[in-house]
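As you look at this complex, bear in mind that one protein chain is not there, while each of the others sits in place.
Entry: chain A
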Amino acid sequence: MNELPTKTAAARPMKRRRLTMERREALQGYVFVSPWLIGFLFITLGPMLFSLYASFTNYNITSRMDFIGLGNFVRMFTADSLFWKSLGNTLYYVAFMVPLTTVFAVLLAVMLNQGIPGMRIFRTIFYLPAVLSGVGVYILWMQLLSPSTGLINTVLDFVGIAGPAWLFDPDWTKPSLIIMKLWSVGGGMLLYLASLQGVPKQLYEAAEIDGAGLFRRFRTITLPMITPIIFFDIVTSTIGGFQVFQEAYVMSESGEGGPMNSMVFYNLHMWNKAFEVFDMGYATGMAWVLFLIVMALTVVNLILAKKWVYYEGGDR
């Protein structure tokens, strides 16, 4: 680089080359994200828009698709008692499942983070059920919850408690599913454990010097430091909880909904409408109502988060 580039002759090609390089860069970027983009357009956005339209029709997948305005929604809110039942069942499930799993996951993670010998083994044991899923696990729980030969009632009997009929008693079907969910609380635990290990040790040392006790330290250091993860966990498990389906489908004899419809959850009802009677317009309407409910709850969660979620290094 001995000679300085003259303004007119050399700078312009340089600039053009940089532009084309930027363009080439951008082009490559689009190529890299294109699989996602194509998928998003064709199997997410497109279908969603279609289903939004379908929810205002009497679509039945084969012959008809007439615009019926708000007909599906009117029917849903006024003429379908099972809709309200299913919404009620789902709210019950979410209202108990989300707080319980969160509390258990945090407690387990805090206990595992105490520097106990054998922490890795405990971690493996508690996480194991979280990797197990699918029909095999549901069958296992049907046996565990079996009123006469199951493990749970056997143990309860041993300590002198007459266990309920679980999946055969309308009052106990949802608690059964929640207990099953609690068994696999290890996934959330692992998330909390990872974030607990990120809490700076100096904070605890400083608090200890100031004479803060165990619970004080938990309440004023541990808990605030992991609130972002608690928030994330609550949001995702609320969304997940509203979609409870498989366990209810498998454990209530292929979607019959259990005793007195106590296991007819929102998605199970939607499933039966869509794929048993092919009332697709109605089912897509239900899907959108669920979407709006979940969105509203997520927004509420986000607003509430300002009050209790602590972000290190200020607001984001």
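Note that in this section a residue touches a chain if its C-beta (ideal position, glycine included) is under 8 Å from a C-beta of that chain, and two chains touch if they have at least 3 such contacts; residues count from 1.
Note that in this section contacts and distances are computed from a predicted model.
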{"item": "Omitted chain, identified by the protein name its UniProt record gives, among \"Carbohydrate ABC transporter permease\", \"Imidazole glycerol phosphate synthase subunit HisH\", \"Cytochrome P450\" or \"Formate dehydrogenase, gamma subunit\"", "value": "\"Carbohydrate ABC transporter permease\""}
{"item": "Residue, one of A:194, A:260, A:277 or A:300, that touches the chain absent here", "value": "A:194"}
{"item": "Residue numbers in chain A that touch the chain omitted from display", "value": "22, 25-33, 35-40, 42-44, 46-48, 50-51, 54, 61, 108, 111-112, 114-116, 122-129, 131-137, 139-141, 143-144, 146, 148-149, 151, 154, 157-158, 183, 186-187, 190-192, 194-195, 198, 214, 226, 228-229, 232, 239, 242-243, 245-246, 250, 253-254, 267, 270-271, 274-275, 280, 283-284, 287-288, 290-291, 294-295, 298, 312"}
